[in-house]
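Note that one protein chain is taken out, while the other chains of the complex remain in position.
Now for chain A:
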Amino acid sequence: MTTHGTPDGAHTPMNDEHGSTAVRLDQGHIQGTGGIPAQFQNPGLPPHVERMSDIDPKAAKRAELQVASMFILSILGSLACLVAYFVIPTHQQIWIPAIENGNLSHLAIGLTLAISTFFIGAGAVHWAKTLMPDQEVVEERHPLHSTPEERQAFARALAEGDAAAQLSRRPLLKMTLAGALGLFAIPPIVQLVGGLGPLPGDDLSTTFWDSKYWTNGKAPRLMRDPEMTPIKASDVTIGSVFHVLPEGIMDSEHPLDEKGKAAVLLMRLHPDQIKSQKERDWGYHGIVAYSKICTHVGCPVGLYEQTTHHLLCPCHQSTFDVTDDCKVIFGPAHRPLPQLKIAVDAEGYLIAEHGFAEAVGPSFWERG
């Protein structure tokens, strides 16, 4: 469009070539001549239309009865709710199609409560709509801002306060007060933050597999989760997957915290399916162990597709290729899952001779 009227909202004068009736319609805000207003005028409130209940006392009475019945319904709902609470035993189950939770007490209390509350509301709204005045009222708006005098008075009061306190006159007070106010909040904040938690130290880079957690100097066995039984290399058949935890983890001080870092998945592949020499070396006859904690944001990677040898994280679908050192082949994770180097002890059980060579789980700044 070419014209919209000039900045202040005034209207473009008509083109000469057009008469007073043949107005160009594409220009907007065109002023006609001959006393035609520039814009339509607000016609004012439309005439009020009376409701049935305003004219007909019978209709009004009917409305009153309707409202009262809704209130009575609510009263009945509340009473029924009380009865349901006291009469129905807590564990009574019933079966209702399409409803997952068939606890009778829950259903009865809930439905009666719904009736008790809903019909108060329905009654009140119906009352307002049928019996209360429905003629719209007009209230004027007033400018929000204060008058210039009030603003000046405010500025004066501020200036007088400043003068009385001699704030501007004594910069020393101003500066020291600002300093004191600026600093006083810091000690409480330091107290709060300082008391919150231990420093991370190397905690994120260690797991319960590390030698510092070994009991009597023995490398921990790989244990089935949750049975906590050791695993013989011969138990691990091709295609199977074991959820594994380090031996002794349940006796640690905070088993959940340790599990969140030390959980491992154990799988067996045909050695010649394995594409990475390091993976083969750190495994045992095609048995490989990888951290179960996703390198994305830390969900347990728990879905193993036997045919493709892919590990899938259920949280955001990062997919790791077990045949290729658990590199990411799809999804938002960046790093491969760390591998746990395993061996077999004298009795034929799988053990981990070292902890992980790198931090498990999500990335963080100083992980390297």
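Note that a residue touches a chain if its C-beta (ideal position, glycine included) is under 8 Å from a C-beta of that chain, and two chains touch if they have at least 3 such contacts; residues count from 1.
Note that contacts and distances are computed from a predicted model.
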{"item": "Protein name as given in UniProt for the chain not displayed, \"(2Fe-2S)-binding protein\", \"ABC-type quaternary amine transporter\", \"GMC family oxidoreductase\" or \"Cytochrome bc1 complex cytochrome b subunit\"", "value": "\"Cytochrome bc1 complex cytochrome b subunit\""}
{"item": "Option from A:Gln39, A:Asn216 or A:Gln277 whose C-beta touches the chain left out", "value": "A:Gln39"}
{"item": "Absent-chain contact - pick from A:Ala164, A:Leu181 or A:Leu199", "value": "A:Leu199"}
{"item": "Absent chain, residues of chain A that touch it", "value": "1-2, 4-7, 9, 21-32, 36-40, 42-46, 85, 90-91, 99-101, 103, 105-107, 109-111, 113-125, 127-129, 132-134, 136-141, 143-144, 193, 196-200, 203-204, 225, 243, 245, 254, 256-257, 259-261, 263, 292-293, 296-300, 302-303, 314-318, 328, 330-335, 361-368"}
